[in-house]
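Shown here: the complex without one of its protein chains, the others still in place.
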Amino acid sequence: MAFKVNRRDFLRFTAGGAAGLAASGVSLQGISTLNAAITAGERDVPRGPEAWSLSVCSLCPGGCGLRVRTIGKRAVKIQGNPLHPVSHGGLCPRGLAGLQLLYHPDRLVTPLENVGSRSNPEWREVSWEEAIAKVVARLQALKDHGQAHTLVFLSGRSGRLRQRLLRRFLQAYGSPNLLHAPTGLDSASRAVYLQQGMHEGLAYDLDRTRYLVSFGANLLEGWGSPVSTMRAFGRWRAAGGGQRAKFVQVDPRFSPTAARADEWIALRPGTEAALALGIAYVLITEGLHDAQFVEDHTFGFEDWRDGRGRMHMGFRSLVLREYRLNDVAALTQVPVETILRVAREFGGNRPALAIGGQVSSTLPGDPRAAMAVHSLNAMMGSLEVAGGALMRPELPGDSETRSGQGPTLPPSILQRDNSIFPEVDLTHLSQVIRSKSPYPVQALLTYGTDPVFSLPNGEELGEALQQVPFVVSFASFMDETAARADLILPDDSDLEKWQEAASPPTFPFLLQSISPPVIERVHNTRDTSEVILSVAEALGGNVASSLPESTVEGFLRAEADKILAGRSGYTFATQLEETWNRLLERSGWWAPTYSTADELWQEMKEKGGWWEPTYYYGEWGRVFRTSSHRFEFYSQRLAEYATRNREQVQAMGLDPDDDRFCLPHQVSLPTAPEGFPLLLIPVEVLPLMGGEGAELPYLQQIAGAHVFEHWESWLEMNPATAGQYGLQDRDQVWIESARGRARVRLRLYEGVRPGVVHLPLGYGREQGSEWGRRGVNPLKLIQTKPEPLTLLPQVSQTYVRVYRV
Amino acid sequence: MPRWGMVIDLAKCTACQACVVACQAENNVPCVEPEQAAKGRIISWLSVLPDLKGQYPNVLMRLMPLPCLHCDEPPCIRVCPVGATGITPEGIVRQTFPRCIGCRYCTNACPYTRRSFNWRLPDFPGELVQALNPDVSVRPKGVVEKCTLCHHRLLRAREQARAEDRPLAVGDYVPACVEICPAEAMYFGDLEDPNSKVSELAESARAFRYLEELGTEPKVVFLSEGEWAGGEQT
Partner (left out) sequence: MESKPKGKPEDLGPDAVLLQPIVATRSSFYILTMVFLGFTSLSCFAYLYQLRWGLGVTGLNVPMYWGIYITNFVFFIGISHAGTLISAILRICHAEWRRSITRAAEVITVIVLFFGVGSIIVDLGRPDRLLNVLLYPNFRSPLLWDVCSVSVYLMASSIYLYLPLIPDIAILRDYGGKYTWLYRLLALGWSGSERQQRILNKAISVMAVLVIPIAVSVHTVVSWVFGMTVQPMWHSTIFGPYFVVGAIFSGIASLIIAMALIRRIYFLQEYFKDIHFSHLGTLLMVFALLWFYFTFAENLTTFYGHEPAHLQVFYSKLTGRFAPLFWTMVVTCFVIPAGLLFHRRIRTVRNTVIASFSVLIGMYLERYTIVVPTLSLPRVPSDTVFYTPTWVEISITLGFGATFIFLYMLFTKFFPIVSIWEVQEGRKVALREARERIEAYTPHPTAGDLGTLETAQD
């Protein structure tokens, strides 16, 4: 070996090494800076004077009252407004995460114009004046060409008064197309429309119910107004608060809601209607139902003879004939004893309430099941009683906006001839845009919703948007819809603008929250309502005159003044005051703390809003708008439809002469196609309720707590199923449907029904904040089928296969 | 001298985790990057832990919000070599961040794993730093942190009461998690005071102390889920 090292070489080498190390910063001086390196980047917390102000949360439709702590110009903590009737000082994790939304590093901070193409956007910052001028120019051009009706405004959640503003703007402008994102409660609302003739206002008096059966409603994970529901849950179980209410969760999956229920009934997916009717069978055969109520306030329970002398099957006959316990047990795979016991308990504990399911707060469930479930309420007389199903009244001014004012408008783009319902839901928009029927969409504005991401057929809509010449988004983040827009006019965050909210879904009382901005704008954003007012002003003419107020505050104030005209209700108050007010109001007295509009406005701002704490039961005329003026087990609206549209009904694969068509019944179940053995049911998790919030670290960290998952999608599977396919916990797997496949991490969870897999909703964004672009969007795998009757998308019928990567 | 304690009613808890986020926001607990989270580095003073038993469809799951239990006999404070953690006269198990040497012996000694370590420098990217609570220091990297029962709120409440020349009243001092609970499943107060709600509940039939057999004497008491009493209505 020629390689020889002697002492001198060695010393030279080590000296060189030492020099090298020194050069790389490990000299004596380097060591002295080492300490600095250890403590580098530590932060001090900024300080300033402290203040508290009220606001309203709009991270979901729940409408909770906020109390915000500010230090100088910064908002540092969100807490609950203890006076707020919806939340009573409580909040859900989403509301608390509002601060991260406000100070999110990826917020859109200034108006952006797309100077590239739709498929390959390039964003240029523009001034607000420039941006508004562009919108005005486009809208003016449309209006001048008589195309005003081709403007479509997609609106997600926003308060009642802002909706009024939008509606008034569109009406004056000449467009009937104020379209709303679908909600999970749509299936229940459609059922109520068929059975009670009412579109909106379905509410439940959860606080006072004594027995609750939820047919797949994810009560504690994003149903209705989450905080108000959780509060009711707490009250059912209040220590020393009288007898505990029982909560039964019917769900194929052992969801966190099911885990918190008193009893969980695992049933075969899609058989909720059968189970509800099985319970009805027990109620009827054992005489547990409220015969008096059925007699007085319902129609179609018994067999009946129509005007032409034809006999029709009633609800009782249908149930007795077709939903015998053994059959129901076989279909639902729920033991007979369980059905029997739950039905007896349901019949023996009043007020008992049954609630229909939803897939998520934006994805409806099965409307037929919802009819069956709501029928249970009618059987038990749980309509219009304390602890039952109620219909929330309207606020003065609500009806004004619905009946068309101003010029007569063409029909809405989602209106269908010969439809049972006035409008189909938003999932049909992409088809409308593509087919340009009934007319093309020339301009589309979206606010507070990201339909390309959250609609079950969002991808289709994303493609269809290419054909819309002008798309504007008011998004705060670069979302899937905004990324396909020509112009983005970022909205203020909740705490930066005037906040207002109506009664949240399923909340029985009339309510209007109002709060001024909590802090100054952090970025160059603008309140969308303010932008609309500016646009209206610039458009001039009748549009400008329909919205004379120059500021959002002015508009809200003018609308709030109408409350005084209703001569009822109170501003938010402590529980003690509320009890007193209720007592007075029941006895016909109304003694508000305000007497003028100014006082009302001032008090609303100070306390957070106004509400009507009394519900007037038994206003049958108001709540039953059916032709029989009763609750209809046998929907005459459906009967009428079937008579008039025999072909359509037959096209649905249904028999128009069959009485079942008008009665709640179990529809047949889809079967697994060859090669796709597993049923995929998407699930909602509270932190990402409504598919939103994935960009917020607070929420990502807690979203999968029941399986210790965070920041990623997970595929839930039963260990037995996994064993069958040779899969193991934490495997990276492909989940493949006929539509495509996605890579995701498998988590075994004993709460999953064998043969079923679940993916959480809200993950898998492709646009916007890096924090939100994680995981898999289950909607991209799902094949939606519109339910024949209501045309609502049904997303729980997709079969998949799962295999290891 | 009060002995601060908490009661968590598992019957009322909806496992919504509002308490978790409230705690994070109140105490400037940083959210870690997804990559770090995937490595199991989430810092959480209070988390909702699932305990799943059984097989489908006979499954039971307890979802338990678990803060530091502020044991009267805390296994963690004994082992700290530098006395960076201790128990205040009012029973709050404290952590002195500037003294901690980061040996993580306390994290390992705590049978409830309720102590967190700052694996990296806490990061509040962009404007998020604006949302920091000025009452609570941001911890440096390399130290252990834990639930303080929102001790800063106690200090504020004391100050307030002193300014108003009155004793500390019930409800003046409530930790952020208890305050926010939408189902009102958490109670907070003085366990020493026999008339307080917490002492009443802590003695109730449903009360249990988590891992009681370890003799840690927790001051956070749980109420078990209980069962529906049932029965026909007359």
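A few points about this structure:
When the chains are written out, they are named A and B in that same order, and each has its own residue count from 1.
Everything that follows uses one rule, which is that contacts are C-beta pairs under 8 Å (C-beta built on N, C-alpha and C of every residue); 3 or more make two chains touch, one makes a residue touch a chain.
Owing to the predicted nature of the structure, the values given are computational and were not obtained by experimental measurement.
Of the options B:C100, B:V129, B:C150 or B:L201, the residue whose C-beta touches the omitted chain is B:C100. Within the complete assembly, B:P75 is the residue of B:P2, B:P34 or B:P75 that touches the hidden chain.
The residue touching the chain not shown here, chosen from B:W4, B:W45, B:Y112 or B:W228, is B:Y112. Touching the omitted chain from chain B are residues 36, 39-42, 49-52, 64, 66, 75, 78-84, 99-105, 107-109, 111-113, 116-121, 140-144, 210-211, 214.
Everything below uses one rule, namely that only the chains that are shown with their structure count from here on.
Every residue of chain A that touches chain B in the complex is listed here, in rising order: 38-48, 71, 74-80, 87, 89-93, 95-97, 99-100, 102-107, 210, 220, 226-227, 230-231, 233-234, 237-239, 243-246, 254, 256, 259-260, 262-264, 266, 345, 348-350, 522, 686-687, 697-702, 705-708, 710-712, 718, 720, 749-754, 771, 774.
Considering their complex, residues 9, 11-18, 20-22, 24-26, 28, 31-32, 34, 37-38, 42, 44, 47-50, 52, 54-57, 59-63, 121-122, 124-134, 136-138, 140-142, 176, 179-185, 201, 204, 206, 223, 226-233 of chain B touch chain A.
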